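Only a single protein chain was left out; the remaining protein chains are all shown in position.
So, chain A:
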Amino acid sequence: MKINLKIWRQKNKDTKGSFKSYQLDHVSADMSFLEMLDVLNNDLIHKGEESVAFDHDCREGICGMCSLYINGRPHGPQQTTTCQLHMRTFKDGETIVIEPWRAKAFPVIRDLVVDRTAFDRIQQAGGYVSVNTGGVPDANEIPIAKKVADEAFDSAACIGCGACVAACKNASAMLFVSAKVSQLALLPQGKPERKERVEKMVAQMDEEGFGACTNTGACEAECPKGISLTNIARMNREYFGAITTSYEVKVGGGD
């Protein structure tokens, strides 16, 4: 099949980018979207031109590295990651517009690659469970209700790709942050640091310059992993509960 491409090209963070058109005449319908871009890059290298930079890693839909705003939607027209999107989804002769994620907190580094380290910093602020060293605990030592485990697992399915931020008109990261908060808040292992976690993660999220949620639901609709808005409500509950009831333990016990 023939495919026309309009791709955002930008040299680096500081230069202004623009769209450039390309044409591919022999695209197989069975190619993944990223394989199609590999073919394009091969052509460009042969012609001595600069190849198109884009993020990718596992190409199995679980690492969260691939991004791309394809024809007006993050990860393209299907509820999947870009690496799991196939060219059969598109029509022969179709023009596909490819843009990077757009958000102030996700600056474009080059072409279609954006800097998503803001997510890493949010995770580092509190998206973990502190485990003291010692023997390996038995896997089923703490009983967890199946439904709770399932709910936590659904939240944990978030791969941190940033499609929620890309889709949101406010560039809000709340679906991501709430999934990370929920995943640990639901489980007994996450309870000791529960209040501190949500306070720190929300503070970091604001620090990074993400927007506020207006409950449009665009993130939920575009999330390749089906993370639901329920997580955001849970994060709100966690946050309001934490900030109004948490207290800091003073080292040495104070007076």
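Before moving on, here are some points about what is shown:
Quick note on the criterion: a residue touches a chain if its C-beta (ideal position, glycine included) is under 8 Å from a C-beta of that chain, and two chains touch if they have at least 3 such contacts; residues count from 1.
Heads up, the rule we're going with is that contacts and distances are computed from a predicted model.
A single chain of the complex does not appear, and UniProt lists its protein name as "Succinate dehydrogenase / fumarate reductase cytochrome b subunit", one of "Aliphatic amidase expression-regulating protein", "Branched-chain amino acid ABC transporter permease", "MobA-like NTP transferase domain-containing protein" or "Succinate dehydrogenase / fumarate reductase cytochrome b subunit". Only one of A:M87, A:V113, A:M205 or A:I227 touches the chain withheld from this view, namely A:M205. Remark: the omitted chain is touched by one listed residue; of A:A105, A:A152 or A:A179 this is A:A105.
Chain A meets the missing chain through residues 6, 17, 19, 69, 71-73, 97, 99, 102-106, 108, 167, 169-172, 174, 202-203, 205-206, 209-218, 221-222, 229-230, 232-240, 243-244, 246.
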